[in-house]
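Notes follow once the structure below has been shown.
Yeah, one chain of the complex is gone here, protein chain that is, but the others are all in their spots.
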Amino acid sequence: MITMSNFLWALTAIILAPAMGALISGIDRKLTAWFQGRVGPPVYQPFLDTIKLLSKEKNIVNSRQMICVLVYLLSSMAAVFLFFLGSDLLLIFFVLTIGAVSFIAGAMSVPSPYSQVGAQRELMQVLTYEPLLLLTFVGFFLITGSFNISYILTWEEPLLFSMPLIYIALGFALTIKLRKSPFDISASHHGHQEIVKGSLTEYSGPQLAMVEIAHWYEIILILGVFALFWSTSVTAMLIFLSITYLAEILIDNLVARSTWRWMIAHVWPVGLGLIIINYILILGM
Amino acid sequence: MSLLSDCFKNIIAKSRAGSPWMVHLDCGSCNGCDIETWACLTPVYDLERFGIINAGNPKHADILLVTGTVNHRNRYVLENIYDQMSSPKVVVSIGSCANSGGIFKDCYNVLGGADKVIPVDIYVPGCPPKPESIIDGALEAVQKFKLNQEEK
Partner (left out) sequence: MNIESLSALLIFLPIFMAIAGFAPNLTFLRSVVAGMTAVLALGSIILFIKGPFAFEPVSDMVSWHSIFSFADFILLGIMFIIGIRYRHKLISILVLAQILPLILIKFSTQKPHFFEASIAADHLSLMMVMIVCIVGSFIVLYATEYMQKHALKMGTSPLRTGMFLFFLILFLGAMNGLLLSNNLLWMFFFWELTTLCSFFLIAHDRTDLATTNALRALWMNLTGGVLFIWAIYLLHISGLPLEIHQLTKLGPLPVLLLPAALLCLAAFTKSAQLPFQSWLTGAMVAPAPVSALLHSSTMVNAGVFLILKLSPIYQGTPLASYLAILGALTFIYTSAIALTQNNAKKILAYSTIGSLGLVIACAGIGTPQAYSAAMLLILFHAVAKALLFMGVGHIEQLIKSKNIEDMWGLMERFPKASLLLVFGMISMFLPPFGALISKWMVVHAAAQLPVVVIMLALGSALTVVYWTRWAGMLVNSFNPLTGEQRFKSPLFIDIPLTVMAVLSLALSLLIIPVYWCLSVPMLNIVFPEFADASKSGALMENIGAFMVYPAFLAIGFTLLIMKKRRAEKSMPPVSTPYYSGLNRKDHSSPGFTDPLGNFIPFCSENYYLKKYLPQERVNAGINAVAIGFIILLTVASL
């Protein structure tokens, strides 16, 4: 049910989410540097980057890019908003799809080979993570009988115990969604530019900053989805989330980039297999 | 009001100086300078602690690092890359070749220095310059963002 307090909560979330997301990615960079034996940038570096990008001159190839990137940002904002409103998980899923699609359309709208390659790979990434994400949400439904977040949050025991395998599958999906190694296929991460910047190649200045901000919203959303696995107490949830994200960073640093063929050929069978086994466990219980 | 806008300007200037992303263009270098430039990115020198990222894409970059003599074939590329960077942007020329043409100055195909084609802000001397001085040059260039801001 939507109440005033819920609404305010969601509004707060939408304002604070980018800051949180930026902080998290700052910590991420610091940790990565630490893993590599470097000092690394300050934790507030992402803020500097984004403010700088926002203040730069606008430089686009065509106006469709701007529309696409704006829709991408709006849709991830909407997804975060709906999430903290305690709305329907499927709805959030579909709103996220808008963002993904418009991001790809933006990359495809430019006659640039790098951006095209990036867009095609991004498509494959969407193809890989979408079913896993959707089926995870169905997993929540199978246990709690509802897609409604506020209802799922009231569940008595941590859901992780009943859907551990789905948790792993979701981990795959979200690594792909966050474009972290080994699935940083579509927009090469810092340092290695085999396709320059993939789908991000043709964005610059404010547009790039918007992509970045949208990305922060996504980080928050994803952590939110993970939080559903352990929502019984706030401390436990925070610990659980930190462990999850640390694991994510660790994997990001440990493994090399894969190809999209490898990704589809391995993530689909493994992810779907895990989910199906978990479904059987749930239904059998 | 002016206080607010000053504050605003200040933040922007700080972030510009704190997050310069670079793109590196080899205009016919002997690779000596290139290797030293890349050395800056290694954990030993760790450019990223200054917020510098090798963006590898002019559209994302704020600093253009040029190495090599610049010749007739690649002057157009240099111009083009420079044009594709969105302002504010600075150019750092690395090594004697990029500064003036160096030992190749009198070759028939050589233009002799990046500043013949695009405006260069900082010259880093050496053949090749040490990574320390390259970093120093990049950071010196970054100060220009602050200066620009104050002038305005």
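Each chain carries a letter (A and B) given by its place in the written order, and its residues are counted from 1.
By our rule, a contact is a pair of C-beta atoms (placed from the backbone, for glycine too) under 8 Å apart; a residue touches a chain by one contact, two chains touch by 3 or more.
These numbers come from a predicted model, not from an experiment.
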Over the full complex, note down every shown chain the hidden chain is touching. A, B
Only one of B:24, B:59 or B:144 touches the unshown chain, namely B:59
Specify the residue from the set A:17, A:110 or A:187 that touches the hidden chain. A:110
Full-complex contact with the absent chain, from A:147, A:216 or A:229: A:147
Touching the absent chain when the full complex is considered, from A:123, A:152, A:187 or A:237: A:123
Candidates B:78, B:94 or B:114 - the one touching the absent chain: B:78
Residues of subunit B in contact with the chain that isn't shown? 25, 57-59, 76-78, 80-81, 84
Footprint left on subunit A by the chain that the document does not show: 59-64, 66-67, 70-71, 74, 78, 82, 87-88, 90-91, 94-95, 97-98, 100-101, 104-105, 107-116, 119-120, 123-124, 126-127, 130-131, 134-135, 138, 141-142, 147, 196, 201-202, 204, 272, 275-276, 279, 283
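Heads up, the rule we're going with is that only the chains that are shown with their structure count from here on.
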Whole-Å separation of chain centres (CA-atom averages), subunit A against subunit B: 34
Complex contact set, residues of subunit A against subunit B: 29, 33, 36-42, 45, 47-49, 51-52, 55-59, 190-191, 193, 196-197, 200-205, 208
Subunit B contacts subunit A in the complex at 11-12, 14-16, 18-19, 21, 41, 43, 46, 48-51, 53-57, 59-60, 62, 84, 86-88
